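Here the complex is missing a single protein chain, while all its other protein chains stay put.
The block that comes next holds chain A.
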Amino acid sequence: MIKLVATDLKMQFEHRTLFEAKHLHFCQGDVVHLRGDNGSGKSTLMKILAGIQTPTQGKIEAQGFQPGPWWRSDSLLGKALYLHQHPYLYDGSVEYNMTYALPAPLREQPDIKQRISESILHAELGHLLQQNATLLSGGERQRLAIARAYIMQPKLLMLDEPTSNMDKDSQQLVLNMIAKLKHQGTGLLISSHQSCELTQLCHQEWKIAQQQITTSANVTSSYQPLSTIASSQSEQTKQEQQYVSAN
């Protein structure tokens, strides 16, 4: 089974302990709500699991992944994809950002092209493909970041407050995209300091409180966003479908 296993994890900044955890495991298919107050270390924990930050103490193992090249066989990078609360978009078009992480030869493969088309469709970004990504609104940026992750087909995905400061329509689109990923079996770790529609998707909870990470099972949600995808397709979506058929 594809999973990340963290043992004896501890994070300190200078002499201040941010959090500790004896044992954490984040598996493909899990949908986990990561709770904690502002400054409790939610983003730091996600960055540690993504391999872009090193913990003060502890070990994180990636199990079940295809072995990478020998020079990065131990690396966690690229295993669990981390999405920043405010995603970084590179200077270039929306299309460039969307396909940035794919090596050029892969972009021409039919299944990848199909996935790119799907991500454009779900994120409703078809009419913005040639626009400079740095000029997008907050909601559009978040949708683009999730679409970029969607193309990469991550086994594990960590979303840092993905719907904060977003309008209702964008929130709904992001929710639908996340639900789609959940449906496809992607393991999701979603941080949010409060319960919301998004956290109803989760069936586990990790809580950071008093410098300890505790895990517990949560109530399974009855939220069914996938059924809303088809009905919410607007005129804009038709344009995207035209793009898809043209490509």
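Everything that follows uses one rule, which is that a residue touches a chain if its C-beta (ideal position, glycine included) is under 8 Å from a C-beta of that chain, and two chains touch if they have at least 3 such contacts; residues count from 1.
By definition in this document, contacts and distances are computed from a predicted model.
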item	value
Choices "ABC transporter permease", "Cytochrome C oxidase subunit IV", "Multicomponent Na+:H+ antiporter subunit C" or "Tol-Pal system protein TolB" - which one is the UniProt name of the chain not shown	"ABC transporter permease"
Residue among A:Leu81, A:Ile120 or A:Leu189 that touches the chain left out of view	A:Leu81
Per the touch definition above, residue among A:Leu18, A:Ile112 or A:Met152 touching the missing chain	A:Met152
Chain A residues touching the omitted chain (full complex)	47, 50-52, 77-78, 81-82, 84, 86-88, 90-91, 100-101, 134, 148-149, 152
